[in-house]
Structures are given as structure tokens and as C-alpha cells.
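Left out: one protein chain. Kept in place: all the others.
After this line comes subunit A, so read on.
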Amino acid sequence: MSTAMNFGTKSFQPRPPEKGSFPLDHFGECKSFKEKFMKCLHDNYFENALCRNESKEYLECRMERKLMLQEPLEKLGFGDLIGGKSEAKK
């Protein structure tokens, strides 16, 4: 659709991601987290809301291995999950 050269239609302008690009995980360091996440998705009929813990863990793995810039989890939209985790730790 974006390749149709119509003067009337608006074409889609891809926007760069806000935090840039993920470096490739060449060594598969976070592969186990990814597998857990994909399994959770499969089990829950691809409902994202039920697998947010797993996605948070995957991103934490990336941050630890320097495959992603360190960011407080609230800024990534996991604010509601952090409170639960800190309670579980205590």
C-alpha cells in the first residue's frame, strides 16, 4: 500500500523507534527467557496481558547482558508489575 504512487493518498512514514535498535543476541544469552515467553503466549492464546511478567524478565535479561540500555522498568510500562515483585521478594 505504501508503494502505490498515488498523489492523493497519504503514504506511511515509518518512524524510528524511540530507544533505537536492539543489538542482536548473537550468543543466545536470553534465549531461555524468550522460550518461556513464547510458551506463555502459546498457552494463553496469544494474549499479551497474561504474559507481561515473562516479557519483563526477558528485557531484564537483556539489560543485564548489556544487550539493552538500562532503563527503570516504570519507563517501559511495567510499573504495575514492579510493586508485586518487590513484595514477593520481601
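The rule we apply is simple: a contact is a pair of C-beta atoms (placed from the backbone, for glycine too) under 8 Å apart; a residue touches a chain by one contact, two chains touch by 3 or more; residues count from 1.
Here is the rule we go by: contacts and distances are computed from a predicted model.
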item: Protein name, per the UniProt record, of whichever chain is missing from view ("serine--tRNA ligase", "Protein YIPF", "Cytochrome c oxidase assembly protein COX11, mitochondrial" or "Pyruvate dehydrogenase E1 component subunit beta"); value: "Cytochrome c oxidase assembly protein COX11, mitochondrial"
item: Residues of subunit A in contact with the chain not shown; value: 1-3, 10, 12-22, 24-26, 28, 31, 34, 37-38, 41, 45-49, 52, 55, 58-59, 68, 71, 74-79
